[in-house]
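With one protein chain held back, the other chains of the complex are shown just where they sit.
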Amino acid sequence: MSALFTGWTGALALSTVVIGVAMTFVAYMTWLERKVAARMQNRIGPYEVGFPHGWLQPLADVLKLLVKEDITPRAADPLLYNLGPLLVVVPALVGFAFLPLGKGLAIVDHPYSFLFFTALASLTLLGIFAAGWASNNKYALLSALRMVAMAASYEVPMILALLIPALLAGSFQLTAVVEAQRGLWFIGYPLVGQLAFGIFLLCALAEGNKSPLDILDAESELVAAYNVEYSGIKFALFYAGEYAHTLALCGLAATVFFGGYLGPAFLPGFVWLTGKCVVLFVLILWIRWSLMRMRIDQAIRINWMFLLPASLANLLIAASWVVRD
Amino acid sequence: MSGGPIEVVEREFGELALNMGPQHPSTHGVLRLILHLSGETVIKAVPVIGYLHRGVEKLSEHLTYDQLAPVYERDDYLAPTANSNAYVLAVERLGAIAVPRRAQWLRAFVSEWQRVSSHLVWLGTLGLDLGGALGGGTTLYMYCFREREKILDFLEELTGTRFHTNFNLIGGARYDLDAAMADKSNALAASVEAALPELWSMSGGNPIFSERTRSVGTISKDLAMGVGVTGPTLRASGIAYDVRKAAPYDAYAELPFDVISRTAGDAEARFQVRMDEIRVSLKLVRSIVDGLPAGPIFARKPLKNPKATKIPSGEVYAAVESPRGELGFHIVSDGSAKPLRLKINAPSFKNLQVVTHILPGGLVADVVATLGSLDPVLGDVDR
Partner (left out) sequence: MPAPEVVAALRTRFSATPFALGVELPATELLTALRALRDAHGYRYYVLGTGTERETAFEVLHAVRNLESGDTLFVKVAVPKDAPEVDSIAFVYAGAEWQEREIWDLFGVGFKAHPDLRRILMPDDYPGHPLRKSFAMDTPWGYRPAPAPEDAS
């Protein structure tokens, strides 16, 4: 597909299309979250704006945040303060470009696209740390410290778990990983697939700051933590960036564990991918709106004492099985 | 000794003084906690109160006894009738005013319903504290408040208002319970009790919740007695003292019920005590409806001039068991129509004092869990 758009103008046009589609998708996933959460709590959710289902609510929220005053605190480090939201939102949106939408149809189809995706996902945490430190606010600083201790450490089992599909497919190219699932989705492989997905799910909760691992922005303790000093469009970028990050991870899980665009031919491939991504997102929402938050030392203990050994063992089992073949 | 503004000094490298300020989602009102942190561990906690001080005790010296009964309902605003119940008990004891039996039973009835309502608020806000407004805590909060709305609708039908019911008069009660309302109360008790297992499964039955509350904010028995904590906080530390059993008032001498206590003294124990107390209260409202004696609800002559009520001079102390603990009134009278001095023994004031002793050593996340489990109401603390 990248052959269609050549040159700088082509790249610019393609980027605009990707960002536009991705941001609209993210915005309407926020609507979906509010509806799902509301129904879980015996209420309706967005209702008035775009009666009767609140379809226009995301648009109203974005417009509201756009017209707010853009404040940079005098004592904040201006470069990092303004860079923070960008570092959170851009890697997530770029991640959408790697997901294959059909056979051979990925916007960026690179031999190491899988690795590149996970590397980009880590940049989001750098943005959070920049925001937390540069805000010159103790609450934000606590959140930045928690990020370094916790969220960065959850990256390790996540990458180890993601190595399983790459191992089973024999390639780091996402289109090849999907094609290798034509016989059986990787989630279906006994033990290694399920364990890898389970570990990945927990780490995705940590990366996306979803309860029970939303310790970074523990709203009842640190009152919005790393984005406490942000308002207006920068806050909107943080918010959208978090959702985009979670959705990108859901998209990745759908691609490498659930077969991506593979599905019966009566619907095109990208519809299957989007559908699987949304189902995984609703699963994450379901967990998020039911469970309470863990304490940071408990979360870190679970990571190093349980997730890391489990993912290493899993990798060993999968590697020996592949080599034996 | 006159005391200037609070000096917050960060004494060591790496010590952070964080202001969990009066505006905070988790401080249960306008409480300011100055936390000295080393990383995530609390080294010192200094509570600052007084943001909701409305001068009720000074006001009490300028209003007559009959005018004062509704005023105290604004102190502990989650269980308003308990406040005015304690006040009228004290005045009746000092003035030797008899109260009809039916009024006593009705006072207990409304108090127990407000105990259930207050504990539902406690559970919901504990969920918000532990789970966050953007997570599982809100779900628990919504479910608790759904049950509570039914209780408030019932109270509105009975008394005309949802919260500050103005139910207690010196010498009796203001509203009566007829057969239809009694049936509604029984149906409501059944429906709230049916919802309790779901609330339990979202909180106590959840291992994440147990991990957050076990061994958190432990109050030892000696500390509890020295500081004077009351209510479920005291009973969770191994001292089974309940004012309804130790110094019975209203109908409690005739009603059988259990005093719930635990020995662990941590947040989980306090949680279990309060959850069991909801069940006890629901049983009590059923027993009260079954055994309600007939008769008048107000025994004094109709009040034409509130200034005419003169209480003989002396001192009295009377206490009730509010959802937060022992709520007592110490009234000094000089024989006139207005009290000379009225002191409210507020349970949240005493329970909150214990945070300076139990917060150090815990993490920031434990601060919110501890505060939630102590269940302070700042209107009660500051009066």
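As written, the chain order gives the labels A and B, with residue 1 at the start of each chain.
The rule is short, and it goes like this: contacts are C-beta pairs under 8 Å (C-beta built on N, C-alpha and C of every residue); 3 or more make two chains touch, one makes a residue touch a chain.
Since the structure is predicted, the reported quantities are computational estimates derived from the model, not experimental observations.
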Neighbouring shown chains of the undisplayed chain, as defined at the top = B
With the full complex in mind, choose from B:Leu16, B:Ile34, B:Val71 or B:Ala247 the residue touching the hidden chain.
-> B:Ala247
Absent chain, residues of chain B that touch it | 1-6, 49-50, 53, 55, 57-58, 62, 222-223, 225-228, 239, 241, 246-247, 314-317, 326, 328, 330, 332, 340-341, 343, 345, 349-350, 353, 357, 382-383
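Simple rule for what comes next: only the chains that are shown with their structure count from here on.
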At what distance in angstrom does the C-alpha mean of chain B lie from that of chain A?
-> 44
Give every residue of chain A touching chain B within the complex, in rising order.
-> 37, 40-43, 138-139, 141-142, 145-146, 210-212, 214-215, 218-223, 288-298
Okay, in this complex, where on chain B does chain A touch?
-> 16-19, 24-26, 37, 39-40, 127-140, 142-143, 146, 202-203, 206, 208-209, 211-212, 363-368
